[in-house]
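One protein chain omitted, others in place.
Going in written order, the chains are labelled A, B and C, and every chain counts its residues from 1.
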Amino acid sequence: MSEQKNPEATQEVPKRTSAKKWTESARKVRGLVRDMYVRAFTEGKPVAWVMFTLVNELFVAMDVVPVYPENFAGLCATKRVGNPFIDRAEADGFSNVSCSYARIGLGYAALWKDMGEIPSFAPDGGMAKPIMMVGSSLVCDTRYKWFQTYSRYMDVPYYAFDMLGPPASTAYRPDVREQYIKYNLAQLQGLVSFMEERLGKKMDWDKLDEIVRRGEKTYVLWYDAYMLAGGAVPCPFPAEDSFNCFFPAFFMMGEVEALDFYQGLYDEIKYKVDNKMGSIPEEKYRLLWGGGLPPWHTMQIFNYVEEQGAVFVFQSTYLPLRFADVPDRITDPLERMVHSRYEAAISRAELDRKLGLFDLCNFVGLGNPLLFVDEFKVDGVVMHWLRSCRGTTIGQVYQKNLLEERTSIPTLFLESDMCDVRDYFEADWKVKLSAFLETLEARKRAGS
Amino acid sequence: MAFFAGIDVGSVTTKVVITRDSELTAYHVVPSGANYKMAAQKAMEEVLAKAGLSLKDIACIVATGYGASNADFATLKVTDISCCAKGVNHLFPSVRTVIDVGGQASKAIRVNEEGRSTNFVVSERCAAGSGRFLQIIARVLQIELGDVGPLSLQAKKPVIYTTSCAVFGESEAISRIAEGTPKEDILAGVHNAMALKIYSLISGVGLEEECAIAGGGALDVGLIKRLEEKLGVHLLVPPQPQIMAALGAALMAEERSLALAS
Amino acid sequence: MYFAGVDIGSTMTKVVIMDEVVLACVIGPTGAEHRRLANKVMEEALRQVNLPFDEISYVVATGYGRISVPFADKQITEITCHAKGVSSLFPTVHTAIDIGGQDAKGIKIADGRVVGFVMNDKCAAGTGRFLEVIADDLGLRLEEMGELSLNSKNRVEISSTCTVFAAQEVVSRIAEGTPIEDVLAGLHEAIASRVFRMVERLKIERDVVVTGGVAKNIGVVKALEEHAGFPVLVPEEPLLTGAVGAALLGKELTLKALESGRPIERGARRLEVATFFE
Partner (left out) sequence: MAKGLDWAKRLYENRSQRAKELREEGKKVIGYICAFPPRELITAAGLVPYRITGTLEPIAEADAYLETLMCPYVRSCLDLGIKKQYDFVDGMIWPHTCDNIQKTFDIWKHYVPHSYFHYLDVPHMPDPSSFEFFAKELDVLKGSLEEFGGVKITEECLKEAIGVHNENRALLRQLTGLRKQAPPLISATEMTQVMMAAMSIPVYESNEMLKNIIEEVSTRKDGPQNKATRLLIYGCEIDDIAFINLVEECGANVVIDDLCMGTRDYWKDVVMEGDPLKNLAHRILGEIMCPRTFRRSRGTRQQDLDNRFSYIRDFAKEFNVNGAILYIIRYCDTFEFDAPEVRDYLEEAGIRVLHLEDDYSLTSIQGYKTRIQAFLEMIE
């Protein structure tokens, strides 16, 4: 069935779409987000629209304010103001199954052009006009195609680059490593040249070096904080909070504030773990958010689950990268960036191999949930099928099949979209979640 | 000895079951109609009359189904997924997969030896794969629901629908009749279309050897045959498939009371 | 010379006979068993103008059931016919929205010609069938739904998209005591927003004309206007535009052929029962 959009889903914002925030750190994120958009208007620095690709450090080093349309789309969804943008993009012929981040991003530019000014309902003042756009092929096809189409609405030079991930099955081989690192490095160099040309200034390599090394520290703290929280009983840091707290890692990497943020987060989690402080009073079921972006339009659904004694102790969508130490002999900061990202991919691939998944080429890290259900004492896995995101949806059934082959943990699929509220049906979600918790209850009793 | 009740307020029919010692005492089915509250009330009253009991003889009532919240006399609400698993397990302890074809949705449920659902999938929000489609077609063909199955079994050349929408499927059936297509071929076409939808649904939970079918759709032998063909397994059918969720609900009520008592 | 247009829709069969002006128009049901009896509607129209069938120079069939009409000379899709019909009535039209029983369409028109179109015929939500099903369940007449809904003060939201489930939702809403006008207003808005969003792909330009049976429903028309932000035009008899367009196209073809001295391409037409399947 293809034509089942709910036509009359309202644009009215329900009383609350966001979830309650349990951690102090998560509460700070909203301010950081707002800052990103406001700075782009007020600081007078050049602005770039960027696809998240693990290269934020370059923008920090070049003194550019990066704005991430992906994040903006999520923000619009949280405020339930995304659909006018979506409608506008669809009116131009973009498919209703194209990434809703892209539809919001394109619709924003289109409405801006139509009206001659930024639509007043754009949250946080909207995205400031960029002088360049940067996209990449990392994660999914949308991420290099989408920006290519922006020229319909605005005349901004666009650069796309490859950041290829090695096949998990051969990633550990030295020749494969060399081939990938060489290519990814060349691609990053291409990006730097483009930025230099656009900005009319040279990269300050020493400054970049400092930023990259700060970033490395930040990645470690991010990883440690998340992993510490995942294993803790009771859960001190539920998934709805970690869906917030990836923001600095994705969109502010290299900045001092990001480092401080994760230090703060780590300390807070450590304190809560040490004092056995859980986010809900009685933790009956521990859930894993096993795949798919969250429903930005209705994050309070997490609270619905919590009211019934269940908590999402971890989400494996925005998984922190495990950065192995980059050897000191590598002094070129670009090279350091490429190396650390390659190592992170390898460490996920190694984990897959450890779980006996030798053959995987493209699902690097597919084994993660298998590991998490074990290490984080998870009772059930919930995954989210997104109508408009192939990137994080393909593979969920495969993952479920693997879970079934190797564990007895049940899986629930929920369906909607990360932004398009027309694809979300609250009553369905509630019934499915309740039935799932009943299932878990049954298994508990059967087991005991 | 106390009695227990389960009430399943479905989108098409409301079913009540009274049990005692995990044995069926009485059951009753009424159409849900437009007013679920009234239907729930009526079903309850009538089943009590049938059993010669009054409400205060019932120790605990569990409500389930699409309109469960309308049974305000119930002690507890449980989803129809868990209840259906429970009910089927009671009759067929060895069954591990349950297909439920109701009025509004089709479901596939995995059941463990305890009668608990361990996994499930529910069909999309489109009437094309639900029992409602059958009802609609039966109405336009002017045949009783009960005759749908037997008639469909006689089909020689099932039609292939050019639309998957239940509403347009209805119009298409009308034109087919006008063209002189035999009713059985139209029905078999509908059954084929539904079986395909349900089949892909089951793929989502995986099919285990022992498989049962419940819900009103299980009253339809035509659908069962097409499904069996597609799935390549034999389907177990309870004598009253429609009341499985209500039965499960009653059993849950018992269980619940026992747990409280101990 | 006389020309006829036959529009066999999913719900209604419409026949128009004209020479310089429209001489006769008959609207009969397509639905249920009447489906194949399009010839009866034709005969009725002939009776009105008192002409034998052979006097008709050219017959164009259009609509959902155009495919096997044994008494037509040519089949032309309802999109082209609607555009023709609409622009003959409203020369200023640029966008036509047609909501019939089985589909909803948007047509972009320039100088009386189709320059683009969109169409939905996969799902009954957002078509006239949606309203028919609901009217049937509520025991209302289609004619009264529009007016009734205008009294609504507090439009409800229909949460089901599917026609079948929406119908059920509506029935239980009413059983709960929600005023019927509020429910109807919600339904009309549901159709309007669905259709409007689809037609927007064409970049809606004024003037906008709404046709098809659903254009008779003032509630849907008002809801469409709300979306558009300006008034739309509705023909006096919105059901007939397709048939009028068909007749006009037949006339054009004939005149062109006569002018150039070419023979008129004709079907071997017989005034008998039409079939629906090829």
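Going forward, contacts are C-beta pairs under 8 Å (C-beta built on N, C-alpha and C of every residue); 3 or more make two chains touch, one makes a residue touch a chain.
Being a predicted model, the structure only gives us computed values, none of them experimental.
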Partners of the unshown chain among those that are drawn: A, B, C
Hidden-chain contact residue, picked from the options C:K40, C:K122, C:H227 or C:R269: C:K122
Which of A:P84, A:G125, A:P167 or A:G264 contacts the chain that the document leaves out: A:P167
Touch criterion as defined above, residue of A:G215, A:G278, A:G391 or A:P410 at the omitted chain: A:G391
Candidates A:R27, A:K113, A:R152 or A:K444 - the one touching the absent chain: A:R152
Touch criterion as defined above, residue of A:C140, A:L228 or A:M277 at the omitted chain: A:C140
Chain not shown, touching residues in subunit C: 64, 75-80, 113-117, 119, 121-122
Chain not shown, touching residues in subunit B: 161-164, 196, 199-200, 203-204, 206, 230
Missing-partner contacts on subunit A, residue numbers: 2, 92-95, 97-99, 102, 137, 140-142, 144-146, 148-149, 151-152, 155, 157, 160-162, 164, 167, 169, 179, 182-183, 186-187, 190, 359-363, 366, 385-387, 390-391, 393-398, 401, 415
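Operating definition for what follows: only the chains that are shown with their structure count from here on.
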Set of chains adjacent to subunit B and to subunit C: A
Distance between the centres, which are taken as Cα means, of subunit C and subunit A, whole angstrom: 48
Per-residue multi-chain contacts in subunit A, two or more chains: 1, 4, 425
Per-residue overlap in subunit B, given as positions that touch at least 2 other chains: 125-126, 164-165
Subunit A-touching residues of subunit B, taken from the complex the two chains share: 78-79, 81-82, 112-114, 116-122, 124-126, 128, 164-165, 204, 206
Contact footprint of subunit A on subunit C as seen in their complex: 120, 122-123, 125-126, 157-159, 161-162, 186, 189-191, 193-194, 197, 200-201, 203
Subunit A residues touching subunit B - in the complex, by the definition given at the top: 1, 4, 397, 404, 410-411, 413, 425, 428, 431-432, 434-435, 438-439, 441-443, 445-446
